[in-house]
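Got a structure here, written out as structure tokens. Questions coming.
Every protein chain except one is present and positioned as in the full complex.
Right, chain A next:
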Amino acid sequence: MLKHLYDTDCVTWSPQGKLFQVEYAMEAVKQGSICLGLKSNEYVVLCSLKRQPSELAGYQEKQFKIDDHMAIAIAGLTADARVLCKYMRTECLEYKYTYESHHPVGRLVFKVAEKSQHKTQSGAKRPYGVGLLVAGIDPNGVHLFETCPSGNYYEYKCQAIGSRSQAARTYFESWFHLFEKSTLEQLILHGLSALKKAIMEDEELNERNVEVGILGKNQKFIHLNAQELKDYIVKLETFNANTQIQQE
């Protein structure tokens, strides 16, 4: 009850040192459907579960290409995500126009974080209600970042955000030590396994509600098409992370 005294706007602190508007914005991310990312030495894979608002509707896309070397997966308010996506694409294009090379990934995430923070320090604005998983390749290597409505950003080996993402994170905690040296196929199967942990009992993964995007040092960002997704979901039945340990 006490919360409601201090949560009207971003420019009011609570006595416990919290900005409730920012925290509420992070809740919006947790309500979005799950998306996760994981990386090896050479590839980053993004997997998401797409929601279908009704039987008549299509599935909401959650992964967007920013540039050949960078892509995002979103959880939260899609409209806010579009704003950030457009900003990131513009920045990448401008960088390419000026330097004829790819925008360094960390730097773009920093810019997005700065933009997000700006929204948390004004009386007239609200934070972005979306969390991004940014996958990118640059001369510094293979990257996976997470951005928050708060304006914080973190780099990860693997991360899941959105609803029931804890289940996926638990899967990652058990197996992330294998990811660095995994092949692309193993990485995708790990991602789908983690995704499977996060779906409800009556749901199943199929080529319509799953979205997988891959990015590699010599691989521009692409989505797996429906046939490839079907094949991977079939392989998932027989995939066992334990077998990977035996190989190594």
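Worth pointing out:
We take it that a residue touches a chain if its C-beta (ideal position, glycine included) is under 8 Å from a C-beta of that chain, and two chains touch if they have at least 3 such contacts; residues count from 1.
Note that in this section contacts and distances are computed from a predicted model.
Entry comment: the absent subunit's protein name, as recorded by UniProt, is "Proteasome subunit beta", drawn from "Dolichyl-phosphate-mannose--protein mannosyltransferase", "Thiamine pyrophosphokinase", "Proteasome subunit beta" or "magnesium chelatase".
Among A:101, A:225 or A:240, the one in contact with the hidden chain is A:101. Screening A:52, A:140 or A:225 against the full complex identifies A:140 as the residue touching the chain left out.
Those residues of chain A that touch the chain absent from the view are 97-101, 104, 106-107, 110, 138-140.
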